[in-house]
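What you see is the complex with one protein chain gone and the rest in place.
Let's turn to chain A:
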């Protein structure tokens, strides 16, 4: 551990239960629930609660549900809809499951101040989206919740429109990548979709006036598989991580044009499987704070970088100034010797300094990043 870093990472919980490697975690955006999925074909849900009002108080995590998804193979990714009501699962069996919880008798949550009651209704598969020919790798809801994107080893990216009663309409199938597509990610405010692939490129998609989806840009630069994508909370930047051991930051220079403005290297010794860009917690006077970028991968390390907007020069610079990055926290061997497959920031207000990771050891860990008070 580097004692000079300005923030600490505290392990709040180690959640065991999966019988095989844990692939992905997703925080429910509106409720205090964390979901994880695994090669054991299940999704596990955990409820969390802060013990006291103090910011340094312990947070208790308790398993509330294990969904036997019925997928015949690994569940590779999970995603919550923005409303927090629906869960989507992406599986190696090529299908995407859409899940909602049956309303059940509310159990009294001891802490009534939380304003949330633990419901223990069964999770039901409302819809099964078929179409991919091979392993589905990622699934994601757009910020409005009206669109769902998925991608697969079959090199395609699919966009579905969400209708009431778990009815999904296929808006488009895009086969622009030449290899396995690893992840899809939506822009935080607009309906722009990004995909990362084994073909070393990132592609961006948008829809035309007749709602046909097409690829409008291909971002090249990475020298190997692009594993993960994360848009900055303000939507102006896109971060990508790769097998080439770098994280690249791309800036939106025009409405439909993104350029690489930064390459961060020397931060991981192995493939960077996952990155997540959260709002972080800023000092009150920071107006150029772009958030916290967390990265993890095959070297078992978790890095947390603080990203700041470039200071604007007085002259009109022809060269775009890149945002600055600073390592503020780090954990070594976060899951012992095991690869870490996913890292994800919580987006719920008051919990934005919580980070969850999923590892090959089958465990899900929750961490809290806190600035060291001077």
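Methods note: contacts are C-beta pairs under 8 Å (C-beta built on N, C-alpha and C of every residue); 3 or more make two chains touch, one makes a residue touch a chain; residues count from 1.
Everything that follows uses one rule, which is that contacts and distances are computed from a predicted model.
*Asks:* UniProt name of the unshown chain, from "Myotubularin-related protein 12", "Essential protein Yae1 N-terminal domain-containing protein", "GINS subunit domain-containing protein" or "Queuine tRNA-ribosyltransferase accessory subunit 2"?
*Replies:* The missing chain's protein name, per its UniProt entry, is "Essential protein Yae1 N-terminal domain-containing protein".
*Asks:* Please pick, from A:92, A:258, A:277 or A:345, the residue that touches the omitted chain in the full complex.
*Replies:* Checking each option in A:92, A:258, A:277 or A:345, the one touching the absent chain turns out to be A:92.
*Asks:* Given the contact definition stated above, which residue among A:153, A:187, A:252 or A:268 touches the chain not shown here?
*Replies:* Answer from the full complex: A:153 touches the omitted chain.
*Asks:* For the chain left out of this view, which of A:11, A:58 or A:175 touches it?
*Replies:* A:175
*Asks:* Per the definition of touch given earlier, which of A:135, A:190, A:207 or A:259 contacts the omitted chain?
*Replies:* The single option touching the absent chain is A:135.
*Asks:* Tell me, which residues in chain A touch the chain that this view leaves out?
*Replies:* The list for chain A reads 21, 39, 73-74, 92, 129-131, 133-135, 137, 153-154, 156, 158, 169-176, 180, 182, 210, 212.
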